[in-house]
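Only a single protein chain was left out; the remaining protein chains are all shown in position.
Think of it as A, B and C in the order they're written, each chain with its own count starting at 1.
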Amino acid sequence: MAGSTFGTAFRVTTAGESHGPGNVVIVDGCPPGIPLTEEDLQVDLDRRRPGQSKIVTQRKESDRAEILSGVFEGKTTGTPIAVLVRNEDQKSRDYADIAEKYRPGHADYTFDAKFGVRDYRGGGRSSARETVARTAAGAIAKKLIAQAFGGEVVGYVTAVGDVIAKVPSDVTLAQVETLPSGEPNVVRCPDVEAAARMVELIEKVRKDQDSIGGVAEIVARGVPAGLGEPVFDKLKSDLAKALFSLPAVVGVEYGAGFSLATMRGSEANDVFVANDGVVTTETNRHGGMLGGISSGMPIVLRAAVKPTSSLPREQRTITKDLEATTIRTRGRHDPCLLPRFVPMAEAMVAITIADHWLRQRAR
Amino acid sequence: MAGSTFGTAFRVTTAGESHGPGNVVIVDGCPPGIPLTEEDLQVDLDRRRPGQSKIVTQRKESDRAEILSGVFEGKTTGTPIAVLVRNEDQKSRDYADIAEKYRPGHADYTFDAKFGVRDYRGGGRSSARETVARTAAGAIAKKLIAQAFGGEVVGYVTAVGDVIAKVPSDVTLAQVETLPSGEPNVVRCPDVEAAARMVELIEKVRKDQDSIGGVAEIVARGVPAGLGEPVFDKLKSDLAKALFSLPAVVGVEYGAGFSLATMRGSEANDVFVANDGVVTTETNRHGGMLGGISSGMPIVLRAAVKPTSSLPREQRTITKDLEATTIRTRGRHDPCLLPRFVPMAEAMVAITIADHWLRQRAR
Amino acid sequence: MAGSTFGTAFRVTTAGESHGPGNVVIVDGCPPGIPLTEEDLQVDLDRRRPGQSKIVTQRKESDRAEILSGVFEGKTTGTPIAVLVRNEDQKSRDYADIAEKYRPGHADYTFDAKFGVRDYRGGGRSSARETVARTAAGAIAKKLIAQAFGGEVVGYVTAVGDVIAKVPSDVTLAQVETLPSGEPNVVRCPDVEAAARMVELIEKVRKDQDSIGGVAEIVARGVPAGLGEPVFDKLKSDLAKALFSLPAVVGVEYGAGFSLATMRGSEANDVFVANDGVVTTETNRHGGMLGGISSGMPIVLRAAVKPTSSLPREQRTITKDLEATTIRTRGRHDPCLLPRFVPMAEAMVAITIADHWLRQRAR
Partner (left out) sequence: MAGSTFGTAFRVTTAGESHGPGNVVIVDGCPPGIPLTEEDLQVDLDRRRPGQSKIVTQRKESDRAEILSGVFEGKTTGTPIAVLVRNEDQKSRDYADIAEKYRPGHADYTFDAKFGVRDYRGGGRSSARETVARTAAGAIAKKLIAQAFGGEVVGYVTAVGDVIAKVPSDVTLAQVETLPSGEPNVVRCPDVEAAARMVELIEKVRKDQDSIGGVAEIVARGVPAGLGEPVFDKLKSDLAKALFSLPAVVGVEYGAGFSLATMRGSEANDVFVANDGVVTTETNRHGGMLGGISSGMPIVLRAAVKPTSSLPREQRTITKDLEATTIRTRGRHDPCLLPRFVPMAEAMVAITIADHWLRQRAR
């Protein structure tokens, strides 16, 4: 059944797959009067783009966004904004293999089980290619929350394999994107020392024809208290759904997360204090949400990303006819999704916050 | 804005709070012909009930479910099923305190920020009391999935504080509920030795006027391959939303979860094999979902639960007027939510699977 | 599939049937701070109640509303409001007949075709009994729009059979409910002369063991310009859906309605004029909506209601086994639904306007 729409008030609907003509997103519900150009979208599309550095997949896509509707004289009109990103690198290198065999860790088998047919030219709708549409929607959401309440969403990599970074909570987008040397921070980890080791690890993994997982953290700052609905549509629930809807995400936590499971209440609770007439907390183990509603403190989320499933090395599997076989992915190798995952995750967080901010206006 | 409905095809809408007349749930979309009695609901309501053992909160509620509609001659009719559970123990012990002060870790402040007003007789809509309605809905979902495809959802506690249990994946509900001695397994951990230490820890924490967190694991067996939609409404996304919508949940993972972040693809991928003509995998690090769609393998989820926020010991906080103060919760003390969390979590998982099973029929 | 919820921001979900324990409605999304008591609901429930006069059905129901949640200290809290109305007159007089035969004009056959089973004790979910729940929700919506923007919804009967009334557009609720003599206006037609003839016609129809249709008009005043969404969720579309969702409605029009089909544009267009700095129109053939969005002029709708299908006289039909037979409804006879239809229709209009007013706040 239909399942390609996210959000209630700020509604994002996507269409498109890896090897068709293109990917489209319709953002319905964006208020009028928000300045918006194709360049605004391009910034995040470029951060998500394949081929942006040596450590990511090398598919050749220019990923140019065309705004088809909803913008007039440089501002949103309140009507739906459609954005089209055409696919360019549609050559599929291993049609025959993907058509006949189930790639381990991939959705080939589950798509067959679900639909009975499958666009076997690539990952189709399960490909990370699909996230190009959401990333464009996320760029619109970022503009909205910046203009509406000065909100900001910043993501970064905190772990690749066993390399763990230390990142201060006030890290800036510039620190995520650029090294002190002025060179691009290709791994998007603002802990410079860890970043170097991450790059090293990814290079090694690539040479091994393997891939590696990791963790990204996303912080949303400036979010007003009161967003999120008490029961099912808690802000934490919708943020978790948003992040889990991204490919390869296998775990999500917020605030102190899983480490709270071993704490006592007296350690875990953050103490309320008043700061210049504003309610705040001394610590932020609650990650900016209490009862599933934003508290005004920074919202802090982490997503665990599994290693890319497609591998150039041989893996055991079966054919559609249930014969044992092996497969070796001949497409571009993506040793680590994390650097490109960061803008995707920021997009989903920004969309969710935009949605709940609009919902709260209808309180 | 409205946010008290979960699901698309199997739609669950709840109303009610801790100190009002009662809690209601409407389950809309349950197919006709499913045998259903009030006793079916009572089983899980009793597992969720306060006062069921010494290690949980002692609020006195008989939690009797009354079916108001949608059932005729012992079977569902296809029309909405409404269930009413009246509140009995409505005495609030600390009106004045909760009305004037923000309990740390609680939703008092965020509700005020959201609504401007608050039912200060208790947690109101943010209270775990609200889950009585979902648990009834979950019992209906369990009946549906059992009848429709022999599906089964079993939850259990795998960690309380630093006591970690080992639980085999084929554990039964009977093992969760009853010790080999025949006595009730009050902590709902099927690792008997760990269960004893958990009870000990909870007793100690209670004496310290404190609380403790933990982890619950939920397994759904017999779920057919093909459930879940490719992009936003992935089965993993909706399951995560479902679990995060429960009070105190601060992290969710499935399959090998966060541990996949440190693995290589060659280790992480589960190998497909054919078993008696059925596609299966040698291992289940993917927790029964690939590309967000069920694979036919058991679905395995874990939720991290923070320690209960309300404490009988004194905690620092502020008043609504931003004055520093202290608060000591005078209501019943709940040293560990985990034993009662298990049926709540099972309910949310069963509801989500029922919803996606119906959605897949409309493919 | 689920279909018992109406609205997006002001969401109304109902459950219940004619011969079960009761009917329930959950109103989710009503803002906090609206004064609300059970008496507020009772006014419209009494206007909808069977047995209120000699010309309507005589089922004995006191229709007492119990608010189960969402109200604290006499005001809404922003959380879902659940209302329960128990059924009392549950005796079904013709079980055997309804179970075995398809009543003409009724939903017996289509329910069987849909669900395979049917609660044959009465109309079940297709009974007008179900509207008791929506009428309670409508009373809440009326309170909201009155408090939010001074909005008011008034309905009345403009035709019963071939008796056509003339009703000025500024008619008051008092004129609808009470005759100049001070007696109740049992037919809810403010044209006193027509009202008398309508009553006469209904009495005659009842003696003939027959029923008669008619038309009701509903006016919403004080609705601000700008409500309704441009394309699918036009205000006119949602109002039409709202009215068609009521039993027996077979046609809906707004403004000059079907008579516009024979007009020329130069006659049909209403001329804009400025009135004390407010945009208004000289005439209101557009019924308060342009492009599906409210214009600030009164919203004027009409619904055609077919004659009640259940008749005490013998009618030809077939059994479930497709045998020709006859049926004579032995339950209470309802010669004309129109007087009781008025509050139902007002409720649906008020709910739709409340919903779109909240949606517009999230613009």
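Quick notes on this structure:
As a working rule, a residue touches a chain if its C-beta (ideal position, glycine included) is under 8 Å from a C-beta of that chain, and two chains touch if they have at least 3 such contacts.
Since the model is a prediction, treat every value here as computed from it, not as a measurement.
Residue in contact with the omitted chain (choice from C:Val43, C:Val171 or C:Ala225): C:Ala225.
In the complete assembly, the contact with the undisplayed chain comes from C:Arg313, out of C:Arg64, C:Lys166 or C:Arg313. Among C:Ala174, C:Val192 or C:Val273, only C:Val273 touches the chain left out of the display. Taking the whole complex into account, chain A touches the unshown chain at residues 1-5, 7-11, 13-17, 20-24, 26, 28-29, 32-33, 66-72, 75, 77-82, 84, 114-119, 121, 124-125, 358, 362. Counting over the whole complex, chain B has residues 8-9, 29, 31-32, 78-79, 230, 358-359, 361-363 touching the chain that is not drawn. Residues of chain C in contact with the chain left out of this view: 1-6, 8-9, 12, 14, 102, 104-107, 109-111, 113-115, 125-126, 130, 159, 161-162, 205, 208, 210-215, 224-234, 236-245, 247, 249-258, 260-274, 277, 279, 286-287, 289-296, 304-311, 313, 315-318, 322-324, 359-360, 362-363.
The rule is simple: only the chains that are shown with their structure count from here on.
Farthest from chain B, judged by the mean position of CA atoms in each chain, is C. For the pair chain A and chain C, the distance between C-alpha centroids works out to 46 Å. The geometric centre of chain B is 39 Å away from that of chain C, both derived from CA atoms. Averaged C-alpha coordinates put the centre of chain A at 27 Å from the centre of chain B. Listed for chain A are residues 8-9, 230, 359, 362-363, each touching two or more other chains.
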